[in-house]
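Report on one structure; see the data block that follows.
Of the protein chains in this complex, all but one are displayed in their positions.
Letters A and B name the chains as they come in the text, with residue numbers starting at 1 for each one.
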Amino acid sequence: MNANESLEFAQTQVARASLDHCVKCTICETHCPVSAVTPKFTGPKFVGPQAERFRHGESVDHSLDYCSSCGACTLACPQGVKIAELNSQARAVMKADDMPLRDRLITQTTLMGMAMTPVAPVANAALRIKPVRTVVEKVLGIHRDAPMPHANTQTITGWLKKRKKPATHATRGTLIFFHGCAGGYFEVETSKKSIEVLEHLGYEVLVPKQGCCGLAEQSNGLFDGATDKVLKLCDELRTSGRDLTIISSSGSCTGMLKHEAHEIMGVDDVRLADVGTRIRDIMEFLLELYDADELPTDFKPIELTAVYHAPCQLKSQGMGQPAMEVLKLIPGVEAIESGATCCGIAGTYGLKKEKYEIAQAVGKPLFDKVKEVNPEIAYCDTETCRWQIRKGSGAAVEHPIFLVHQAYGLS
Amino acid sequence: MTRVVVIGAGVAGLVASIRLADAGARVALLNKGTGGLQLSQGTIDILGYAPERVERPLEALAGFAQAHPGHPYASLDAECVGTAAGYLKDLLGPALLVGDPAVNLQLPTAVGAIRPTALVSPSMTAGACVDGADFVIVGLRQLKDFYPELVAQNLARTEPPGGGRITARSVMLDFPARDGEIDSSGLTYARALDDPAYRRRFALAVKGVVGDAGTVGLPAVLGLDDHGAWADIAELIGAEVFEIPLPPPSVPGMRLNRALTERAKSAGVRVVPGSKVTGFHASGGSVRSVSLATAGGAREFVAEAFLLATGGFESGALHADSYHKVHESVFDLPLRIPEGTLVHGDYWGDPQPLFTIGVDTDENLLVRHPGGEPVHNNLYAAGGILAGATRWQEKSGEGIAVASAVRAADAILSVAATATSQGAAS
Partner (left out) sequence: MLTLSADVVVVGGGSTGAGVVRDVAMRGYKAILVDRADLGQGTTGRYHGLLHSGGRYVVSDPHSATECAEENAIISRIQADAVELTGGYFVATQVDDPAWGDEWAKGATETQVPFEEVSVADVLKAEPRLNPKISRAFKVQDGSVDGWQMVWGAANSAKQYGAQILTYHRVTKIERDGDRVSQVVCTDEKTGEEVRIDCNFVLNCAAAWGGQIAHMAGCPDVQVVPGAGIMIAMNHRLTNSVVNRLTYPADGDILVPVHTVCIIGTTDQKADDPDQLKIAWDEVQQMMDCGELLVPGFRKARAIHAWAGARPLVKDSRVGSGDTRHMSRGMSIIDHSDRDSLKGLLTIAGGKLTTYRLMAEKVVDAMCAQLDDPRPCRTATENVPGSESGKNYVITHRLEEREHDRHEDQILCECELMSRGMFTKALVKQPKGSFDDLRRQLRLGMGPCQGGFCTMRATGVALETEHIDIERATGLLRLFLKNRWIGIWPILYGDQVRQTALDNWIFQGTLDVEHLPGLTHEEVV
């Protein structure tokens, strides 16, 4: 199926057909973090199942663009309407003929990482210089204050090559590790710690050469590029063994593989289905081990009270908040649920100049909570959310695996 | 530790989860979407019409049950219902829920009818429709789900249940919830009213239009997370104030939902929202596990006991296909289905038989074949999924939900305790 066919499939068979389940109950609207902070967005019920009955041909409702694709609506809907998917698809159609250059550029996350890494300190500095950012805002529409990734001097591949092989012998079998673009280039510590925890548990961890899952492009309506990327990634992840569980420390990328590529873009491919069923978010994996009485719980105490924020794209995978459950097992740790639907960044949404204020307003209650509970540190499973919370609250923000790593005595 | 899976996060599922977790069970609460509390009027009904208006619901239960043999109240008696209502009041606290389960309040609706209900938010009690009540009903121009003339004029021409007269007048206030917004939901107002500065301006504006006399009736938007917002507004206005429930989104319903969900989490309930239960495994007469359709594949939830609290047709727990075959959506349970036509064309006539369809249980809420043997020995049911009630017409939904949730939870705990003591003995 090519990209157009995929889109049509998704529109007519999945999301559009699901609009029949909508009974106008308003539950989705009450969960929407964007319509909660601005009247510019009419809300998920309006732009999803309601407006879809009026769509054919020309796109006339541009307020749809304010949807951040956080997925809270689909998650909350008790009737099974695929609201977020409908919105994403309608937006892709709307933007098809008029895709801003900016949206094409900021979705090339692998390229960004690859380009930035060799010159990381300079790149990082440049991203902090106001005049540079002002120009970037004018030319590309990326807001001058939007949170930017922090490049690492060393990639994960570099680390893997250079480190000593792990001392412990693998007793539990083999896992495949998917680090995502950020985990490969920007948030390398997260990948390192994840791998070390898994090895500590007795697993052999394979890290095949791997690219981007295409999520940034998909969320901007660039379905062609996203489809190509996600299938290429599936091929790469499948090279390491067909029955192995794939672990990811990148919450939103996991979601792309588990369901978004299929439900939003209509990608219907055995490779995607295979990877999508084998992949686990790392905290999800640890909780599964715990439920099966297979997780060592000899955690060293850590005296810490901090906010944990479950990102939208993790919540929308429908497994609850496994990180919260795992953190409860570490003595001394009191993880306080953020209570926020969304931190505001929603992938690339909050970077855009016309969406920046909205994104900040969406995230404000979360930033305030972090400042109130523990202004030093907070925890979150996705990269862009960490950057957003870091910028909005001033706290350091880490993946919850950092606490598990520490509690196992690995740091 | 007994593991229990509760399916459905309406008022029945939430109450049962809390009760089970507080007693030491390991509870997973699975729901495919937000529960019905925020679609409801946000009060706790026990029995409103039998079919005549009910003033003392607990007293009326016995007679009602006799007249409706298959009704859940046939086995959930007044003592059970009264105790469960008390339990719910304790869980929520007097800032959120007041009232006496033995005596109905008669409160105005958003179209000006007078509706019986038992337990309410304290923000509603001043609206009691009794002889001599003198109301000024205030509408908000930017809120299209509330028309004060409709409320006031219908109340004024209705004799209140105890006899006498109500005087009511109406006034419309132009007061946006947000700058530039003329079409706001009740929730937008409620969030705005959580902010003390906005609240102050609002109260003063209301004060400016209501004049000196009368108890002030407002749409039920007086704050979402700040449970003292309504009282603050009353003080600022200098008059008694009451809220009138609106069609969804129900802010009073949301307050209850949020409070119960928080309480469940702090009791240690593992809440897993947003996925459907699409299968189960049973062996040896018991359900062993359910399959939850999360993204990327099904996940198994193993437990010793299971509680089905999935609601009725409105939630999709029951489904009538295009051949008019009715199914229960999770376990495909046998249903109690009335004989004859299920739907008729007399809108103002008798309740539609279709909506009395549901699962049959024994007096411990264990699901059974209609009038027969248990389907599984560890599958219970509570709330809207139970057969025999037309909840919205009788005004009985929350009473059935809470009473059945408490009894089902206690039945599960009792079986677990027996198993433990037997285990300890052997």
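By our rule, a contact is a pair of C-beta atoms (placed from the backbone, for glycine too) under 8 Å apart; a residue touches a chain by one contact, two chains touch by 3 or more.
As the structure is a computational prediction, the values presented were derived from the model and not from experiment.
Novice: In the whole complex, not just what's shown, which of B:A74, B:A102, B:A128 or B:L150 touches the removed chain?
Specialist: Checking each option in B:A74, B:A102, B:A128 or B:L150, the one touching the absent chain turns out to be B:L150.
Novice: From the listed residues B:G70, B:G86, B:P247 or B:G279, report the one that touches the chain absent from this view.
Specialist: Touches the omitted chain: B:P247.
Novice: Since one chain has been left out of the picture, which residues of chain A touch it in the full complex?
Specialist: 8-9, 12-13, 16-17, 19-25, 39, 42, 45-46, 50-58, 60-63, 79
Novice: Go through chain B and note every residue touching the omitted chain.
Specialist: Residues 39-41, 49, 53, 109-115, 142, 144-147, 149-150, 153-154, 157-158, 172, 180-183, 245-248, 250, 312-316, 319-324, 343-345, 347-348, 354-355, 391-393, 395, 397 of chain B touch the chain that is not shown.
Simple rule for what comes next: only the chains that are shown with their structure count from here on.
Novice: What is the distance, in whole Å, between the centres of chain A and chain B, each centre taken as the mean of its C-alpha atoms?
Specialist: 35
Novice: Inside the complex, what are the residues of chain A that reach chain B?
Specialist: Those in contact with chain B are residues 21, 23, 25-27, 29-31, 36, 39, 74-80, 254-255, 257-259, 276-277, 279, 288, 291, 315-320, 325, 337.
Novice: In the complex, go through chain B and note every residue touching chain A.
Specialist: Residues 31-36, 38-39, 178, 180-181, 184-185, 187-188, 191, 248-249, 254, 265, 270-276, 292-297, 299, 302, 314-316.
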